Every structure is written in structure tokens, then in C-alpha cells.
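Next up is a structure, given as C-alpha cells.
Presenting subunit A:
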Amino acid sequence: MAEFEPKIVAFVCNWCTYAGADLTGTSRIKYASNVRIVRFPCTGRIDYMLLVKAFDEGADGIIVSGCHPNDCHYTSGNFHARRRWIMFRSLCDFIGIDIRRIKFSWVSAAEGAKWADIVNSTVAAIRELGPYEEYQKVAKKPVKEVING
Partner candidate 1 sequence: MSKIGVFVCHCGENISATVDCARVAETSGKLDGVAYSVDYKYMCSDPGQSLIKSAIKEKGLTGVVVAACSPRMHEPTFRKACAEAGLNPYMCEMANLREHVSWVHEKGEATTEKAIDLVRILVEKVKYNQSLNAIKVPVTKTALVIGGGIAGIQASLDIANTGHKVILIEKDPSIGGHMSQLSETFPTLDCSQCILTPRMVEVAQHPNITLYSYAELESVEGFIGNFKVKIRRKSKSIDEKLCTGCGLCTTKCPVKKIPSEFNEGLGMRTAIYVPFPQAVPNKPVIDREHCTYYLKGKCRICEKVCPIQAIRFDQEDTIEEVEIGAIVLATGFSVKQPDFFPEYGYGKYPDVITGLQFERLASASGPTLGEIRRPSDGKVPQNIVFVACAGSRDEAKGIPYCSKICCMYIAKHAMLYQHKVHGGKSYVFYMDIRAGGKNYEEFVRRAIEEDGVNYVRGRVSRIYEKNGKLIVKGVDTLLGAMPVDIEADMVVLATAGVANSDAEALAQKLHVSYDAYKFFAEAHPKLKPVETNTAGIFLAGACQSPRDIPESVSMASGAAVKVACLFSQDELTRDPLIAVVNRMAPPVYSSCVGCFLCVSACPYQAIEKEEIKNRAGEVIKTLARVNPGLCQGCGTCVAFCRTKSIDLQGYTHEQMYTEVMALLNEY
Partner candidate 2 sequence: MTLGFYPGCSLKGSSREYAESVLAVAKAFDITIEEIKDWNCCGATAAHNMNRELSFALPARILSLAEKQGLTEVVVPCAACYSRLTVTQYELAKDKELKDRISEVNGMEYKGSVTILNIIQMLDKYITPKLEGKVVKPFDHKVACYYGCLLVRPHEILKFDREEDPQSMDEVMLKAGATPIDWAFKTECCGAGLSISRTPSVGKLSGMIVGDAKDRGAEAIIVACPMCHSNLDMRRKEINKYLGEKVDIPVLYITQALGLAVGLDRKELGLNRHFVKVTV
């Protein structure tokens, strides 16, 4: 059987991490092709129910990445994101999401190599954990309504 190729979604902010990932490209640094980036203006915009949604839909792992503290383009969006992340963690415990499957990091526009590292290490970690079938099995798709409603 071929090696398990995890499906990983990356939620990143436009100003730091997206730009950092661009730099990885301009620097021609190679990394695993398993990650798909979804661009947000700021990590502050990231609604954590979207993460739940992504797991619902079959993601094996998620990366959330934005600017370093104090570097936020909008000054405090990433602080708000971090604060909500703490709440989200306990929610994860409650609904049974394995938080090892979520990688939270800071990658600045200058950290092209770091982005490659983050992707590679996350791919390796998720590969280790295996497909996230348990969740997909038990998930009651509670957020389907969120978008529809």
C-alpha cells in the first residue's frame, strides 16, 4: 500500500504567513505538496468553526499561521485569534478533536524557510498520527447548518 498522504489545510494571514510562503517559493525551497493554503486577511478573521468544518469534510491536519505577536498588520488581530484559540482548545476537548492535529504557528514574511519546515514537520507529524478517520466517523457534522443557516 502506498504511503498515507495526509490532507492538510493551512489557514494563513495575507500579510505575514502568505507572504512568507511566497518567499519560500521565490527562494525555491522545496517542501511536501500535501498542504493547501486558504488565504485570510488576518488570523483574527479565522473563525474556528471553519477548522471543525475542515475536519468534518475530511482534513487530517490543519495549520493556522499568522504574524508574530506585535507584528500584526492590524496590530491586534492575531492577539484576538490567540485568545479565541485558547477557548477553542477546550471546545476541541469537548467535541473530541485531537488537538495534535492542529499546528498553530507564527511565520513572518521573511521566514520562507520556516514555512517549509512547518509544512514538512506537520506533514510528518500527521502521517505519524494516521488518517483522521475516528473523527470523521463520529462527527455529527454539527456545523453543516452553520453555513447553510
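Picked so that all candidates are chains of the complex that A comes from, given by their letters.
Keep in mind that, in the parts below, a residue touches a chain if its C-beta (ideal position, glycine included) is under 8 Å from a C-beta of that chain, and two chains touch if they have at least 3 such contacts; residues count from 1.
As the structure is a prediction and not an experimental result, all values here were calculated from the model.
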Any idea which of 1 or 2 touches subunit A in this complex? 1
How about subunit A: which of its residues touch candidate 1 in the complex? 5, 7, 9, 14, 18-19, 21-26, 28-31, 33, 36-42, 44-48, 50, 53-54, 57-59, 70, 73-77, 80-81, 84, 116, 146-147
